[in-house]
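In what follows, a single structure is set out as structure tokens and then discussed.
All protein chains of the complex are present and in place, except for one that has been dropped.
For reference, chains read A and B in written order, and residue numbers begin at 1 within each chain.
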Amino acid sequence: MSELIMSTGNKAVAAAVKMAKPLVVAAYPITPQTEIIESIADYVEAGDLKARYIPVESEHSAMTACIGASITGVRVFTATSSHGLLYMHEMLHWAAGARLPIVMGQVNRTLAPGWNIWAEHTDALSQRDTGWLQVYVSTVQEAYDATLMAFRIAEDNRVLLPVMINMDGFLLSHIMQPFEMTEPGDFIPPLDLPHKIDVNDPKGYGAMSPANVHYQFRFDMEKSMRASRTVINETEAEFAKRFGRSYAPVEEYFCDDADVIIVAMGTLGKEAEVAADLLRKEGIKAGVMRIRWLRPFPLDMNIKGKDLVVIDRDCSFGFGGVVAGEIQARYPDAKIASVIAGLGGQEVTYEDMAEFVRSRKMGTEFWFGIPQEEQ
Amino acid sequence: MTEIPKEEMLLKCPSTCAGCGSLLALRYILKAAGKDTVLVIPACCNSVIQGVYPYMLHTVPVYNIAFAAAAACASGMSEALRAKGEKTNVIVYAGDGGTADIGIQALSGALERGEDFLYICYDNEAYGNTGMQRSGATPLGAITTTTPNGKTVNKKDLDRIVEAHNLPYQATACSSYPADIYNKVKKALSIPGPKFIHILAPCPPGWRIPSEKTVEIGKMAVKSGIWVLWEKEYDKFTVSAPSRAAMKRPVPVGEYLKAQGRFRKVDEKTAAVIQANVDKNLKKIALEAAQSEETE
Partner (left out) sequence: MYEIRIHSRGGQGGVTAARMMASAAVKDGKFATACPFYGAERRGAPIVSFVRIDDAPVRIYSQINKPEMIVILDPTVMDTVNVLDGLKEGGSIFINTHDDVDFPAGFKVYKADLTGIALREKLVVAGSPIVNTPVIGALAKLGLFTRESGVKAITETFADPRNTAAAKAAFEEVIV
């Protein structure tokens, strides 16, 4: 094992990008992501990363410049957060629809009004229909590892869809944890984009496409999204084999014999393990499922007969927790107690999560911190 | 005389309206640019003109991109190609709405960063593709579907906005003067950094003129001085030959207005304002040309 380095989540993502050697990085600053692109700008300036850094004038242009660069067949990266992600929204569709393997660091942050820079997942979840793969990470090491894997997964010819690595604002973007800056070697093969622009073989890209072909394009995207499940599994297995750190699309913690499972993403999903330990000491057989890959959505969660306490750090107004709703939709028999918690960076501790489990009312939605009579 | 290559870079299958000025201009742009070129096209008439998948009009790669996004897309493309050591021309071909309105932020950013690309705005003075709504580039008095009584404010001075970015090369042109377009594109592509060419491209259905009058109306625009052909290479400002001739004795702008149905609601008062605007602009341009000559 190489030496452990103390690093923030942001700097770990930047370090992984340096390892992956993109040729173009286009980005625009936004808290709490800025440290990622500042670090990359430093790498470029120092000659440690031989890339063109394009300091664009907006996130819309950041994603667009990535698209323009990517179609020439080069590896590209960008990072954003919150309002920046939403400002990119249109171009997220363009990137995925153009089948470009763009990788993006996405630091989850609340949306205004009022101004709030703390963690929430609503930003990324509101972009879940754009055709991007989405992974949510929970440690600095995982942020690094997932970024390396994101390039390999996105660029796999069975996928050719962009990947967004989601990390909780401040809670993970700014925490310092020890991590191992593994050299990926040839883990990420050279990019060979089959549809890259070639002046000797001129083609039109994104021209008018009538319904019959457009429909086919969209089905192709869905097929690739489905195929990405296999590619993710293969990539994570290969990563574990080479570097000794294993990940699964849904990380399970004491789920086999559990009666009740806390389901959460990001740092909440990691801290939930401490809640499960606490509950087990009290005699409650609790486990944790931390959803890492939300897109493609996990289809083989082993939740039969178990109570799920799904903690959403988001809300789809007029519907409820997005993750709870998606699980219910894909697993109609699932027994769910939905908890909306942590919006706007609201403090949620493992003790709070243990209490969500103890006081769960299946089939209801509970807003943490709101008095019972207002629920 | 300029020798313009005989080889056509556009196939004979455009889905344009008859007499389209933007297609005429593009024909000469591509002849000047040659095969080592990528076109970036945001939402505009040329998104549609290029044909329906799997057919295409162009013999160079064409990358279609969102309305506001052309200059940013070209930025990324150019940076990536240059990083790979490739000299391929990256040319944006965008309408006036995609340039003067929704795309101006991305354009300003790309120009400020000094990206190596050529941005060409073909200006038909309205949102043509969506059925002629007013844009920032629609001139005073012009009827559009969103200014049914004629536009009440002036055309945005896009060229002055672009000029504020101090480009190595900037020019205006008109689809009625193909040799001028050809020469300007050639020159622009010989210069590194950001280049901008603004081409007036008459639109028969939008301007309410007969399809065969595209060239004639464009020439009237230049002869009246409402559209002036010039180029600016670094600090050297030159009025182009057709406008030099026209500026000696401009035709009254009223003739240009009368020839087009879109100006039919222009009253005498507005016509006088338009003429005064033209006179003022011509003075400014003559002065700038004279000053540029002096410093030579």
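List of remarks:
In the analysis below, a residue touches a chain if its C-beta (ideal position, glycine included) is under 8 Å from a C-beta of that chain, and two chains touch if they have at least 3 such contacts.
All values derive from a computational prediction rather than experimental measurement.
Displayed chains that the missing chain touches over the full complex: A (touch as defined at the top). From the options A:Leu86, A:Ala240 or A:Val274, the residue with contact to the unseen chain in the full assembly is A:Val274. Touch with the chain omitted from the figure is made, among A:Met6, A:Ala112, A:Ala237 or A:Leu299, by A:Met6.
When the missing chain is restored to the complex, the residue among A:Arg128, A:His174 or A:Lys335 that touches it is A:His174. One chain of the complex is left out; on subunit A, the residues touching it are 4, 6, 32, 117-118, 139, 168, 170-172, 174-178, 267-268, 270-271, 273-274, 347-350.
Assume only the chains that are shown with their structure count from here on.
Centroids of subunit A and subunit B (each the mean of its C-alpha atoms) stand 43 Å apart.
Remark: subunit A residues 23-24, 26, 51-52, 54-58, 60-62, 64-72, 74, 76, 90-91, 94, 197-199, 202-210, 213 touch subunit B in the complex.
Touching subunit A in their complex are the following residues of subunit B: 35-38, 40, 47-48, 50-54, 56, 58-66, 68-69, 71-84, 88, 105-106, 108-110, 112-113.
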